[in-house]
Each structure stands twice: as structure tokens, then as C-alpha cells.
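Just one protein chain is left out here, and the rest sit where they should.
Then we have subunit A:
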Amino acid sequence: MNKSQIITYLPYQKPFLFVDGIDSVSENEITGHYTFKTNEFFYQGHFKNNPVTPGVILTECMAQIGLVCFGIYLLKEELNNFSSPKIALTSHQMDFYLPVLPNEKVTVISEKDVFRFNKLKCKVRMMNEKGELICRGFISGMAQILAKAEIS
């Protein structure tokens, strides 16, 4: 599975897709990026007349790149034979250091901590274009892979 194929397996679409591209991926690590567009829906309310990317959205971006894209790559063998997996975020712990403003490009780097029984736990960090740390933490998720025939 190549880097652009991973994106096609993602179960998200606008306005809740926070992956522009994957820069590199291996069995142990993935790096991807996203640029927060000036017209993202949440800037209308967060904050009043002062658009700042919400921490939950940063966490979502990290989960989409660091856990879901990575998980799709790690499950590539199964995904060739089966349909797209049902996925769920199961836990996260995150520390935030810098704000992300509209038009900023962020890079997410995720390292595999545990991948057993379809549960993936990763150590994830997000950097800005200056190479400064925006946030970091741990994110875990589960995948349930259903055979194509089981999906009605």
C-alpha cells in the first residue's frame, strides 16, 4: 500500500477530514501533514472574532494521521481482502504547548507503542512549520474488521 492509497481508505470527508498527505510511513512510524484552511467551520465560533484551532480538533488531526492512517497501513494485508474497518477512538492523553492559527501547516509524527489484537496505541506529536512542538501525547484506538459479506 502506498502513501496516497492510505488516504483513499480514510472514512472521513469535509468538513471533518484533517489529512492532506502522508510524508512517510513504515511499520514503526508515520508522518503526515495538514494545513488548517481559513474557512474551517469551527473558526466561526472558536473564538468570537479570534479564530484559533480548538485542541479537540488538533487531537482529531493527530488521531486521523497518527492512528487511522497508520492503522490502515499496518492492517494492509487484511484490508486487501476485507472491506473498510469500523474504528473507534478509545483513549487519549494530550499536552498542548502552542496555538495553531488559520492557514498554519502542521506535521504529525506518530510512533507505534503497542499494536496487538487490533488495538493501536501511539506516541504522537504535532509540529509547526518552524519545527516547534505544538502538542504531544498518547492516542489509542480499536479497529473491527468485517468481511465484505457481513456488511449489508
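The definition used in the following text is that contacts are C-beta pairs under 8 Å (C-beta built on N, C-alpha and C of every residue); 3 or more make two chains touch, one makes a residue touch a chain; residues count from 1.
Following the convention adopted for this analysis, contacts and distances are computed from a predicted model.
**Q** Out of "Sugar ABC transporter permease", "Putative ABC transport system ATP-binding protein", "Acyl carrier protein" or "NADH-quinone oxidoreductase subunit J", which one is the UniProt protein name for the chain not included here?
**A** Missing chain, per its UniProt entry: "Acyl carrier protein".
**Q** Looking at A:K14, A:R116 or A:K130, which residue reaches the missing chain?
**A** Checking each option in A:K14, A:R116 or A:K130, the one touching the absent chain turns out to be A:R116.
**Q** Of the residues A:M1, A:L101 or A:M142, which one touches the chain left out of the display?
**A** Selected residue, touching the omitted chain: A:M142.
**Q** In terms of residues, what is the contact footprint of the unshown chain on subunit A?
**A** Answer for subunit A: residues 88, 90-91, 114, 116-119, 140-142 touch the chain left out.
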